[in-house]
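Following this message is one structure expressed as structure tokens.
The other protein chains are all here in position, but one chain of the complex has been omitted.
Then we have chain A:
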Amino acid sequence: MLTIEKTHESPNWILKLTGEIDASNSVNVDSAIQELLKSGAENLLVDCTDLEYISSAGLGVFMSYLEEFQEKNIGMVIFGLKDKVFQVFHILGLDQLIRIKPDKSAALAS
């Protein structure tokens, strides 16, 4: 079960992911990011405070945007990862490629 909430806190868009991301629903995360990009989002904060699980399907969604974000100068910060979820990013070295912050205030300050 995954719920996705989008909130605009100018100049940032917050994408809050609650629940579990797997191969059945990662496409929904992709669509949500696409929608934010279409609405002109330039700063994206991904709130993972209540994210319990992410499989490679979900990680792949974030990875697939890294180059585009860099080219278009779009900022993305992931924050609030639980340790068990952070470790999955760490195993793949994604913590070196994606900006990850402990909480929202650190994400806003980055």
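By our rule, a residue touches a chain if its C-beta (ideal position, glycine included) is under 8 Å from a C-beta of that chain, and two chains touch if they have at least 3 such contacts; residues count from 1.
In this text, contacts and distances are computed from a predicted model.
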Out of "Sulfurtransferase complex subunit TusC", "Indolepyruvate oxidoreductase subunit IorA", "ABC transporter permease" or "Histidine kinase/HSP90-like ATPase domain-containing protein", the chain not pictured bears the UniProt name "Histidine kinase/HSP90-like ATPase domain-containing protein"
Among A:3, A:24 or A:49, contact with the omitted chain is made only by A:24
Of A:37, A:74, A:88 or A:108, the residue that touches the missing chain is A:88
Omitted-chain footprint on chain A covers residues 1, 20, 22-24, 26, 30, 53, 55-57, 59-61, 63-64, 66-68, 83-85, 87-88, 91-94, 97
